[in-house]
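With one protein chain withheld, the remaining protein chains of the complex are depicted in position.
Letters A, B and C mark the chains in the order given here, with residues in each chain numbered from 1 onward.
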Amino acid sequence: MKKILNDPSTVVTDALRGLALAHPELLRVSTDPAVVTRVEPTPPGAVAVVSGGGSGHEPLHSGFVGPGMLAAACPGPVFTSPTPDQVVAAVREVEAGGGALLVVKNYTGDVLNFETAAELLEAEGVEVRTVVVDDDVAVTDSSFTAGRRGVGGTVLVEKIVGAAAARGDSLDRCAEIAGRVNSQVRSMGLALSPCVVPHVGRPSFELGEDEIEIGIGIHGEPGRERIPLEPADGLVRRLLEPVLDDLPFASGDEVLLFTNSMGGTPPLELYLAHGIAERLLAERGIRVRRSLVGPYVTSLEMRGISVSVLRLDDELTALWDAPVRTTALNWGS
Amino acid sequence: MKKILNDPSTVVTDALRGLALAHPELLRVSTDPAVVTRVEPTPPGAVAVVSGGGSGHEPLHSGFVGPGMLAAACPGPVFTSPTPDQVVAAVREVEAGGGALLVVKNYTGDVLNFETAAELLEAEGVEVRTVVVDDDVAVTDSSFTAGRRGVGGTVLVEKIVGAAAARGDSLDRCAEIAGRVNSQVRSMGLALSPCVVPHVGRPSFELGEDEIEIGIGIHGEPGRERIPLEPADGLVRRLLEPVLDDLPFASGDEVLLFTNSMGGTPPLELYLAHGIAERLLAERGIRVRRSLVGPYVTSLEMRGISVSVLRLDDELTALWDAPVRTTALNWGS
Amino acid sequence: MGCGVDEVVAAFHRVAEVITAHRDELVDLDRAIGDGDHGENLTRGFTAVRASLDEGEHGSPAEVLKLVASTLISTVGGAAGPLYGTALLRAAKAVPDRVELGPEDVAAALAAALEGVVARGRAEAGDKTMVDALVPAVAAAERAVGDGGDTRAVLAAASAAAETGARETAPLVARKGRASYLGERSAGHLDPGARSTALVLGAFASPGPSPSRTPGKECEG
Partner (left out) sequence: MGCGVDEVVAAFHRVAEVITAHRDELVDLDRAIGDGDHGENLTRGFTAVRASLDEGEHGSPAEVLKLVASTLISTVGGAAGPLYGTALLRAAKAVPDRVELGPEDVAAALAAALEGVVARGRAEAGDKTMVDALVPAVAAAERAVGDGGDTRAVLAAASAAAETGARETAPLVARKGRASYLGERSAGHLDPGARSTALVLGAFASPGPSPSRTPGKECEG
């Protein structure tokens, strides 16, 4: 395992230290427990949007802390959900009377830890709502699984509900909007190569010389199938068709198309895939009104991509366009 | 070679198509010859800052096209400098009477092609100045080499001179500022793994299981030495010491610290390295006034990092802080 | 005599030791059908447990159970953190003011722990989770109580049953937790949480020496 680190057990705190030094004007970082909050305080009465999850998916979530998006993020150890303490500490620091909306990816660990935190916070008299993001169509959503995983759609939920909170929407309204985004977004990913969790030291899975995994999870969880590598046109189609068929998206829909790198895929390949996805959507009569392209929900150094499609309405579009100032997303004024 | 692409010979144009679709409000893309220009026109009389180079280093240069930075970028084939036509076409499109400043990384191919373009443009009556960036201390700058390579410092030159052009500085003044940035910045990188050029199909070099290359170039050119992997503290010191000793930087200096990913290094490792670099600078009495952390000058999927240090003065700091709106750097209003 | 506060503290030191010794095994099990962190998560948690146990005096077994629970909740993360935490909180509530845990107390604590895990995680027996170690452990403990066993016998029965239960997760198809994403492919591997549950109960039942400053004590009679 070749990695730039000193000690696998301190990699998250060591990185948080660097994060704090790099963005003093935007972020404040505590390491015990690990919490990243934004320097700009939550306006009195406004909703504090808080998220978190295992580390190793950066910029998710700490890279989305800032005006117009998250009030705080709780980074767990690599690929391990944060503990309730972290969530409680984060919410205590940023909640300003408007309550807290917790954005949680649908993994057992995350759901249970945030659930525990919510119980503790409610016992303290803090109003809390939770939205569980589960946009990954690679997993069958049945009683035989822990349900769909939360993947790329998480960024879209966080951006849009962050904008709703910034314009002063109530906690209930924020919860409704976050739920709406989650209900309108579908995603699927593929991996060309695995990742290596620092404290494990070996690849999360093995792939043959020419093999790729379709439907990969962001922790290296297995997907739907392993196939030989094929040209990008076919790969993107394999991701997009299940995504479109699931909601389903229909001709005439206007969407946000999010082409995400799992970490190790260069922009050249990513933009190439994005171009293909846009063409395939056009073939189905679906119009891309907004685009996002980049490594936003990653899996350490994994090479691969995911595609998320969000059906837009005017409100979601306006909230997407609203100003945001974070290390990873930054626009408007 | 596992890559997401259709045909190695069209990878750059295919990616440019995706880039155009993703950022219609910011960028305009032509593919014959390949030129990326910003939608916002150059104000009459202002300097047009134009850069370019081989593709595969994204977001360099196309990701830096936009208000406050580049007026246009010319992407060559992967790791191959663009042709003079591209540069001439780009300058013709964005030059608005104030002349053009060409930012060129110091590689024989880039220098020669931009030189030819400059001759053609001057013959057309366009005023042109060129700044050649050569910040890589891994290469000995002597008559026995093609001189130092242009690496991470290029981003800093482009951002700062882009701001100078945006505030209306003359061509001579822009050339002076760009030259000043280049004279005050030093960089060095290391690689944990090689990259694979699509039309070559094999790794650019081979590294042992535990081996890393110190002083790597952004095309996989060899560096100063191969050593066994060591903890991050030692690695960052190996990059930073030659950088600091070269200018040299001295106690009391105020600097911009730029910790760059070569593409495949996750943010976790990158921020960790940044934190170490900041600590090592502090030990030498050097104060980090500004930070930049991210994959900005990459080498396809290469895993590795580079560190650049720029000595700041008040003017350079103000120009760094000035608003910029590009796909990769985005701040201010 | 049963299990007093010192014996419970000593038992948790043994648990910490056993989990740390099996860290890599648990990582490998979780790597096969999960995300490879279970061994690391529990090692981090029980290392913290050792430190918090060493910090002060402890009034009762229930207090120790609560302290361990809250330490695990605040350091383990993942699915196992809240599940182990809830299990131990419920166990504490089942034996609120006992000075010593007798055989019935142990059985009641185990039953409460199982209820807690099910309440949080909503898994059923056969879903290939820690529930599959706890269900037979609770049944065996109750049987041992019925047979007139002492505390040590009840713990031994629970531990043996948990071990068998964990082993028998191998052929199962996971329906809860991260392993469920594998569907049929999860069959053929032990469930890491069931395995760690068996290790915890084994450490409670066994008289192994404790490396901590708290003198090694085992639950007697």
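Convention: contacts are C-beta pairs under 8 Å (C-beta built on N, C-alpha and C of every residue); 3 or more make two chains touch, one makes a residue touch a chain.
Just so it is clear, the structure is predicted and the values come from calculations on it, not from any experiment.
Peer 1: What are the shown chains that the omitted chain is in contact with?
Peer 2: Output: missing chain touches B.
Peer 1: Touching the hidden chain in the complete assembly: which of B:R180, B:H219 or B:H274 does that?
Peer 2: Result: among the candidates, B:H219 touches the missing chain.
Peer 1: Among B:Y107, B:F258, B:Y296 or B:W320, which one is in touch with the chain left out?
Peer 2: B:Y107
Peer 1: Out of B:S204, B:T259 or B:T326, which touches the unshown chain?
Peer 2: Counting the whole complex, the residue in contact with the absent chain is B:S204.
Peer 1: Of the residues in chain B, which ones touch the absent chain?
Peer 2: Here the touching residues of chain B are 9, 33, 54, 76-85, 107-109, 112-113, 115-116, 139-140, 143-146, 149, 197, 199-200, 202, 204, 217, 219-222.
Operating definition for what follows: only the chains that are shown with their structure count from here on.
Peer 1: So that we know how the chains sit together, what is the shape of their touch graph: line, ring, star, complete or other?
Peer 2: line
Peer 1: Farthest chain from chain C, going by the mean of C-alpha atoms per chain?
Peer 2: B
Peer 1: What chain lies closest to the overall centre, CA atoms only?
Peer 2: If one averages C-alpha positions chain by chain, the most central is A.
Peer 1: Between chain A and chain B, what distance separates the C-alpha centroids? Give it in angstrom.
Peer 2: 29
Peer 1: Determine the centre-to-centre distance between chain B and chain C, using the mean Cα coordinates as centres, and give it in whole Å.
Peer 2: Taking the average C-alpha coordinate of chain B and of chain C, the gap between them is 55 Å.
Peer 1: Quick one: which residues in chain B touch 2 or more of the other chains?
Peer 2: Nothing qualifies.
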